[in-house]
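The structure under discussion appears below in the form of structure tokens.
Just one protein chain is left out here, and the rest sit where they should.
Let's turn to chain A:
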Amino acid sequence: MMSLAARSGTFSPYMQATAFTVAGPLKALVPGVVVKEEKILLNPKKHFLCRESLNGQSPKTGHAVTVSINGSAGIRFAHTDIRMPDFSDYRRSEVLDANKSSQESSEARRAYSYLVTGASTMVGIYTAKTVVTQFVSSMSASADVLALSKIEIKLSDIPEGKNMTFKWRGKPLFVRHRTEKEIATEAAVNIGELRDPQHDKDRVINPSWVIVLGVCTHLGCVPIANAGDFGGYYCPCHGSHYDASGRIRKGPAPLNLEVPYYEFPDDDTVVVG
């Protein structure tokens, strides 16, 4: 009449059924390879040392065994079968000894780590900046385009009184070797009479050379050199007369001929642009 309920007393934990969660069938990772069975390590905790600890350890009746899914799991003495791996290959020499305090070396270790990190960060930042600027500046004008923007002219090829035309940035460039008479004439012109008042010395660096863009400021035709009433240029399209300095004297053009940026690296060459 006594049911199985009478079997496990409240004070005999050793007589409770062994129960563990059903985890699932074990599968070998590679088919065909024999999985060597490991020795089953169990915790041989022996703490029967005194009368009190032996109290209630004797079973009162036969036992039963329980297995369950999601039921209460058995006690697992994990700290005996899990081994801490050995990290000594990766440790610094100051902390290899497990029994020595790590406090003494902590400042030195910390300083070293921070220094290395800081230096690497700075190097990294500069590297990043370099890489980014290289990529971004690749989108700017290429060297062949930049090369076309300047022109170098040998001045000894141009005799006095002669005007030479060069193609520069898609436009005609006039380089005139002025005579002394022309220089004096231009310097003596009254600026008040000019439509676009500019003194000759403001338009040239070296008075014997005048370099202007050969584009008429009226509607963009190319003036003819050594023509016109003022000894300079004459635009045939609408009759604009420029003088030997490239200033407008007569005709419909509103402004003087444009003077580009140029410099004389030596006496014989000029670089325009």
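Here is the rule we use: contacts are C-beta pairs under 8 Å (C-beta built on N, C-alpha and C of every residue); 3 or more make two chains touch, one makes a residue touch a chain; residues count from 1.
As a convention for this text, contacts and distances are computed from a predicted model.
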item	value
Hidden chain of the complex, named as in its UniProt record, picked from "Ubiquinol-cytochrome c reductase core protein 2b", "Large ribosomal subunit protein uL30m", "AP complex subunit sigma" or "Nitrogen permease regulator 2"	"Ubiquinol-cytochrome c reductase core protein 2b"
Options A:C50, A:M84 or A:A98, residue touching the unrepresented chain	A:C50
Missing-partner contacts on chain A, residue numbers	1-7, 9-12, 14-15, 17-19, 22, 24-27, 37, 40, 42, 44, 46, 48-71, 74
